[in-house]
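With one protein chain held back, the other chains of the complex are shown just where they sit.
By written order: A, B and C. Residues from 1 in each chain.
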Amino acid sequence: MINKKRFIAVIGGAEPSPQEAKLAEEVGRELAKQGASLVCGGLGGVMEAACQGAQSEGGVTIGILPGESRQAANPYVQIPIVTGIGYARNVAVVKSAQAVIAIGGSYGTLSEISHALQSGIPVIGLNTWSLSRNGQQDNSIILAQNPTEAVNKALNLATN
Amino acid sequence: MINKKRFIAVIGGAEPSPQEAKLAEEVGRELAKQGASLVCGGLGGVMEAACQGAQSEGGVTIGILPGESRQAANPYVQIPIVTGIGYARNVAVVKSAQAVIAIGGSYGTLSEISHALQSGIPVIGLNTWSLSRNGQQDNSIILAQNPTEAVNKALNLATN
Amino acid sequence: MINKKRFIAVIGGAEPSPQEAKLAEEVGRELAKQGASLVCGGLGGVMEAACQGAQSEGGVTIGILPGESRQAANPYVQIPIVTGIGYARNVAVVKSAQAVIAIGGSYGTLSEISHALQSGIPVIGLNTWSLSRNGQQDNSIILAQNPTEAVNKALNLATN
Partner (left out) sequence: MINKKRFIAVIGGAEPSPQEAKLAEEVGRELAKQGASLVCGGLGGVMEAACQGAQSEGGVTIGILPGESRQAANPYVQIPIVTGIGYARNVAVVKSAQAVIAIGGSYGTLSEISHALQSGIPVIGLNTWSLSRNGQQDNSIILAQNPTEAVNKALNLATN
C-alpha cells in the first residue's frame, strides 16, 4: 500500500564508503518502517543500499534513471522511471520528494542538494557537503547524527 | 505487489470524448487485472480515466508530471513523479513503459507515439492517429478494436 | 549580424535521400539570404545539409545537440548547444524557432512536428509526414512545393 503523502529522496554517490553504504541501508530500512516511499536516482552505491534497506522492510522503491534503459536500475528498484535526460534527471529526483536525505556524495549529489534548496525542499545531511557563500556559512542543510534522526527530520519536514 | 516486468503507458488527450474516456478506464482496469503497472502523464482526461480504472482493480498507477508540483496529479495517481521539464517529460512517459497504448489524443499524444516508435517501443492504437510519410501509409501503430485486445497486444509485446 | 526576430528550425532525418539533402541545402541557403538564423538538431543528414547551405551564404547556424559533447556537431554548426538530455532536446529545437521547416524525416522528425504543433509553432512540410486522426485528415502541416516557397511561408508565419 502506497502512502501518497510520503515520498522521501535518498541521494548520494555511486561509490560510497562502506560506512556511507551502511548509513544508506539503514535510512532505507527506517523509511520503509515508517511507511514512506523511497525515491532515488536508481543506480548503484548509496542508491542501491537505500533501496535494499527499504525493500527488506517491505517498502516501495522508485528509481529515476538518467539513461535510456531500465536495465541500468539496481536490483532493488521496483519502479524504474526511464528519463533519457541524463543528469538533468537530478532535478526530477528531488522534485519528486517532499524531503531529501543526502549521504556523502560528490558533485552530482551536490547538484541535487542545490536543486532541492532552490525549490524549497528540505535537505537533511549525513556526512555530506557543507556550504559557504562569499565567506559566510550557509546552514540550509539540516544536519542529522544518524539514520533514524535523518528519517525523523525528513518526515517531519515533508509537508508539501 | 509490483510486477517489475510489466509497465504499460496509457497516453491520450486531456480532453477526451466520453467514448475515449470509457476506453481509457477499461484499459486501466484490464491492465490492473493482468498485473501490469500503469504509467501515464499524470494529468486529467484519458490519463485520469485510465488511473481510475486501474485503481478500481487494485493496480499501481504512476504519473510522470510536466510541472513543478505533485498537486497537479489526478487523484488516482499513486506515484507522482515531478519532473519540472514540461512536455519534454513525454519522452520519459514512453521510455518508462515496455509498450504504449494510445487512445485518441492530440499533438502531445502524437509526440509520445513518435518518441515511442523512435525508441522501438511498441504502440497500440485505439481510435488514434494514423500516419503516412511521403504519401506512403506507415503501419507502425498496431491497431486494436477494444480495450481488452489493446491490453493483450501490449502485454504480448512488452519484452524489453 | 544576428537578426533577433528570425529564427527558423529545419528538421529532418539523419539519413536523407539525395533529393532531401538537396532540398535541405537550398532551404539553408535561402534562409541565410533572407537574414534568418537557422536552428537545428546539430547532427548529420538534413541538419548538416541545411547548415552547409546557410553557411555558404554567410548565415548563422545553431545546433541543439542531444548528447554530452560538442564534438558531435556537424562541421557547419557555428553555435553548438550541448543539452545532454537526449531526444528531449527535440522540444528545444522547435521551441527555439518561430517557424519550422520539415524535410522528409522519420519518427524523430515526427516528434518535432508534433511538439511544434502542440506549441502553436507553424510547420511547413517538404516531402514529409502527413497526419490523420480518427480517420480524418489533419491539415496542420502547411505544404510547400520547393525550398523558396517553404522559406517564404516560414518567414511570413514567424511572428511570435
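Just a few scattered comments:
Criterion: a contact is a pair of C-beta atoms (placed from the backbone, for glycine too) under 8 Å apart; a residue touches a chain by one contact, two chains touch by 3 or more.
What you are looking at is a predicted structure, and each value in this text was computed from that prediction instead of being measured.
Checked against the full complex, the candidates C:24, C:46 or C:92 give a single residue touching the omitted chain, namely C:92. Screening C:34, C:119 or C:152 against the full complex identifies C:119 as the residue touching the chain left out. Seen across the whole complex, the unshown chain contacts subunit C at 2, 4, 7, 37, 60, 62, 64, 68-70, 78-85, 88, 91-92, 95-96, 119, 160.
One chain is missing from the display, and on subunit A it is touched by residues 85-88, 91-92, 104, 106-108, 110-111, 114-115, 117-119, 127-135, 140.
Interface residues of subunit B facing the missing partner chain: 68, 83-88.
Here, only the chains that are shown with their structure count from here on.
Here the chain-to-chain distance from subunit B to subunit C, counted in touching steps, is 1.
Centrality annotation: B (chain centre taken as mean Cα position, compared with the mean over all protein Cα atoms).
For the copy pair subunit A and subunit C, the superposing rotation over Cα atoms measures out at 180 degrees to the nearest 5. Comparing the contact residues of subunit A and subunit B by number shows a mostly shared set, over half of all numbers used being common to the two copies. Taking the mean of the C-alpha atoms as each chain's centre, subunit A and subunit B sit 28 Å apart. Spacing of subunit A relative to subunit C, judged by their CA centroids, is 40 angstrom. Contact with two or more other chains is made by residues 68, 84-85, 88 of subunit A.
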